[in-house]
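Shown here: the complex without one of its protein chains, the others still in place.
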Amino acid sequence: MNSTANERTVDEHDVDPVAAALSLLLDAHRDDTSGALADYIPELATVDPDGFGIALTSVHGRTAHAGDARTPFTIQSVSKPFVYALAACELGIDEVARHVGFEPSGEPFNAISLDAATGRPANPLINAGAIVTSALVGGGDAEERFDRVRAFLSACAGRDLDVDEAVYASEDATGDRNRALAHLARSAGVLRQPVDDATEVYFRQCSLVVTTEDLSVMAATLANGGVNPVTEATVMSERVATVTLAIMTTCGMYDHSGAWMARVGLPAKSGVGGGIVAVNPSQFGIGVYSPRLDEYGNSIRGSDVLQSLSERFELHVFDHPDRPRSPIVRADDHTGEHGDELTLVVRGELDLISAEEVVAFLREWAATRTAGTIHVDASGVSRVREVARRLLTATIERLRATGFAVTIDGTV
Amino acid sequence: MNSTANERTVDEHDVDPVAAALSLLLDAHRDDTSGALADYIPELATVDPDGFGIALTSVHGRTAHAGDARTPFTIQSVSKPFVYALAACELGIDEVARHVGFEPSGEPFNAISLDAATGRPANPLINAGAIVTSALVGGGDAEERFDRVRAFLSACAGRDLDVDEAVYASEDATGDRNRALAHLARSAGVLRQPVDDATEVYFRQCSLVVTTEDLSVMAATLANGGVNPVTEATVMSERVATVTLAIMTTCGMYDHSGAWMARVGLPAKSGVGGGIVAVNPSQFGIGVYSPRLDEYGNSIRGSDVLQSLSERFELHVFDHPDRPRSPIVRADDHTGEHGDELTLVVRGELDLISAEEVVAFLREWAATRTAGTIHVDASGVSRVREVARRLLTATIERLRATGFAVTIDGTV
Amino acid sequence: MNSTANERTVDEHDVDPVAAALSLLLDAHRDDTSGALADYIPELATVDPDGFGIALTSVHGRTAHAGDARTPFTIQSVSKPFVYALAACELGIDEVARHVGFEPSGEPFNAISLDAATGRPANPLINAGAIVTSALVGGGDAEERFDRVRAFLSACAGRDLDVDEAVYASEDATGDRNRALAHLARSAGVLRQPVDDATEVYFRQCSLVVTTEDLSVMAATLANGGVNPVTEATVMSERVATVTLAIMTTCGMYDHSGAWMARVGLPAKSGVGGGIVAVNPSQFGIGVYSPRLDEYGNSIRGSDVLQSLSERFELHVFDHPDRPRSPIVRADDHTGEHGDELTLVVRGELDLISAEEVVAFLREWAATRTAGTIHVDASGVSRVREVARRLLTATIERLRATGFAVTIDGTV
Partner (left out) sequence: MNSTANERTVDEHDVDPVAAALSLLLDAHRDDTSGALADYIPELATVDPDGFGIALTSVHGRTAHAGDARTPFTIQSVSKPFVYALAACELGIDEVARHVGFEPSGEPFNAISLDAATGRPANPLINAGAIVTSALVGGGDAEERFDRVRAFLSACAGRDLDVDEAVYASEDATGDRNRALAHLARSAGVLRQPVDDATEVYFRQCSLVVTTEDLSVMAATLANGGVNPVTEATVMSERVATVTLAIMTTCGMYDHSGAWMARVGLPAKSGVGGGIVAVNPSQFGIGVYSPRLDEYGNSIRGSDVLQSLSERFELHVFDHPDRPRSPIVRADDHTGEHGDELTLVVRGELDLISAEEVVAFLREWAATRTAGTIHVDASGVSRVREVARRLLTATIERLRATGFAVTIDGTV
């Protein structure tokens, strides 16, 4: 463990209660030494097994962390959703879907899982699918393709990431299974690059060095609709971020994804380097690190900390039992010289459900009247979804057609 | 098609823009006559193949609908997530998990999919898992058990549901495959009831008659944290509603669940009767109905309407790219006779991310001062999550310890 | 162990060296107490675990035995090839093949293994296939069908076999998995009888009581082309016996059939009652008995004794490295007053290879001559295959056409 980091962190905790809460979580799991370092890549077996860190980056761009959050390690499979996002940005979601599917394989990470009919790997988060996806990234040769991959992941992390050459050499030397997957994909016609090129880029991508803080920023970029909340750079489209999160939801934890979604409820992706990213969409991204793995190749303490975090902090993505806040800030209703008047102050983002609230209110008010004046103050509205615009427009037109005067402040 | 229903609906659309939007969606898909009625249960092949309806119920309890939204049909597999919820309420999530898993099976709905080691069906939404789950519901005999199932689904729908006896008889007469699954589950030790009892309850549960409106209310009950938003009855715990949605996310659309989550992004469950429920958590529930099925047993027009709805109305559950609204309504900052003073007005639900906003604001304000007075007006706070309470309490204590006077209005 | 049987056997060994050899084989394996009694049928767990017997019946109808060769036990899956033979006799091989396949399932005995496309069980020696096969046997009801099964197996054994009612009741009470297989087969349309009827016959068939001697006679009936060599009754056609042996070759030892064929080389079938039958076609049948089973459900000592027997006695069906005996007993060749004369004495069964020998001899003799007299003495020929008749006829006609006089003694 990095004692310098810990001392510093303790100081910060004195004044940062989020970091303090994360630190307590680490403490609760620190003594668990079960599991083992990944050994199928010899170089991975040389890291300090006790490393343990966590970081949380909100969509407001603030990061809290605890433990060895600045210890470097290789990203491994945590790179997969981000490389999927890169390919989807370059080629479009539909074109990528012609080469790799969306379905959980129900099998381990290194499973073959090529569709019997189409030859497509089951999804981009198993090795076969990740190799195919990585090979879809544009570029004249392997070097150029990898440069793009590195640039994209660096943009997600908000700093330049480098390759651990010793790990890369080790992956390359022991990569028979991944080469097999590449040959199978090529034989099925879904891998367009030569096998050696494809595996070189893939092995390099897995050997990129990150810290737990990097992972939290990368995760927050997905949480924030593709905009890195620290650098404020737009790294990918909202649509690609959404679909990437969807794939992490159903396929991110291999053949344990269903239970993970039920118990933890945060789209996530683990790597055999010991890192895990988890995302609460539109809220925050989390990185955790602990290199001892369970039989499925997931970080044991990392998974457990995320489950505790989700349970104690009620972070399950579907755990929003309160009614959404009404968009109606204030409704002033009085009878003036020109008859009944209504002033409706609305705010925030207008989507289907909030527009429906406004529409229902207006229709109810109008239902008991034959005429009147309505003023909608929408100056506090932050964004209007297309569906909301259409609902409101239709309602207002209907009101006008039936004898009401309607004015609007602000764009709807 | 039921022309009376349609005429009525058109009238309503005149004044209900949500229903009008739904009606337009139906129109866009009405001409698609591909697919076929389910025929493995002979009675299902007798329904009007052209039936087509949709309904949307918000967590505020309002329902909009279009098309044949009041045409009765049998619920079939749409019953499965609700019976899972009932079993989870009675026995707890962990005890149910001892009998049935959480993982997608990667196989068709009637697949065998019993875990080789434990004999557990893969998840509660395939037939094997649904039969096992249904048999976990308490009761002295099959009749009593079914009474509980019917009562629970009726509470979700907000009205008493009845069995279509002709469909039940047809299911019972052609139920060899389901009886096989029950025998397998019993032989594996995960089915505790006699096979005939278990299948009787299961066949009856599948034969319950619902309308598309019923489905939208049932879905809205899941969206609303287990509280039926129409009747306001608490039908299940928030936790059970959350886990039920998680299972629908990974397993709801059989071996198509990953693509469904990527493209539509709404936890859903289909039935061979032609119905589908879909949920946007904490927002609304949807029911759709069209009895012509694709090769996987999913309603073709129903699936397509949901995909169009999600795309046009931007309803993907992970599609919230805007930053969440700040909980800080107003911050008044002035220097008075007693030094610097800050009045912070916060509102809404305080969870991890909104508490972190408040904490960050307070810490930044205090960082440049050695003393001062802070007044937090939390009277507009609707609910405080435990994690938020802890973060705020720790921060306020720290501020007081370092020389600030802090007062709070309202409970935090 | 049955000491009376042993004493008697020892006496016989004094003068029966085959039995003595079998006895030595038992001794070599007697001390192996590994494995366990079948316990999924409770009644099977009540037998003496030390029972150990062997019997060998030649196609000449003589039986040698050693150990507990007269201890009764239930036949279990050893019944399957014989019930297949009965169905094939009644319906024909092709009609049975429409309901059940010929391929090894690569899976355990109780695997589901229904073909995805046709619903046919993989082969008649797994449970699913055996249930379907048993239900193909004719008869008005379950009782009548079972009477035929019992009569057929009794004819193979050469004595009336009876049901162990306690084992039958135990099978019936714990038969969930087999009922599941029957329901699946029925749902796939390959099982024509009601499930309860089918499983009743199947459970009764498995509960028939046999001794090791019975098994050796049953096996010898298959070895002897369908004729019981003891009673000399024709129980099945040669063709059915041949195909039954072929199925035992590829499917008889479940997912161990390939290694069994490589190492032991005798078509065989085991049962969880502890019995195994093995066959050396046209030579002999063997029965062995020892109720402790390995993880695959095969008798451990039974399998080992058969492997030792095959190795020591060189019994592998493909282990006939000597050239087959020539059919030419004598060839007298002299020059008489009418020119060159040849007398050729042939004997035994004339098949393709032996007819080819005769033809080659005749053609070589004639090749250096332009005329001559040939006398074929075929009075010692036991049987002439059609192909041999055609080859000889064509050759003789050709010889006559080119100037030779040919006479034949005996039918060719």
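By letter and in written order, the chains are A, B and C; residue numbering begins at 1 in each of them.
Basically, a residue touches a chain if its C-beta (ideal position, glycine included) is under 8 Å from a C-beta of that chain, and two chains touch if they have at least 3 such contacts.
Keep in mind that this is a model prediction, so the values were computed, not measured.
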item: Touching partners, among the displayed chains, of the absent chain; value: A, C
item: Given C:P81, C:P104 or C:G175, the one touching the chain that is not displayed; value: C:P104
item: Option touching the unshown chain, where C:S58, C:S79, C:S154 or C:S270 are the choices; value: C:S58
item: Chain not shown: contacting residue from C:P17, C:G138, C:G189 or C:G339; value: C:P17
item: Interface with the undisplayed chain - residues on subunit C; value: 14-18, 20-21, 58-60, 62, 64, 93, 97, 101-106, 123, 224-226, 238, 241-243, 245-247, 249-251, 255-259, 261-263, 265, 267, 280-284, 312-325, 348-349, 351-353, 356-357, 359-360, 363, 382-383, 385-387, 390-391, 394-395, 398
item: Contact set of subunit A toward the excluded chain (per top definition); value: 112, 176-177, 179-184, 186-187, 195
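One rule holds in what follows: only the chains that are shown with their structure count from here on.
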item: Graph class of chain-chain contacts, one of line, ring, star, complete, other; value: line
item: Per-chain Cα centre nearest the global Cα centre, belonging to chain; value: B
item: Inter-centroid spacing, subunit C versus subunit A (mean Cα positions, whole Å); value: 64
item: Between subunit B and subunit A, distance of the C-alpha-averaged centres to the nearest whole Å; value: 22
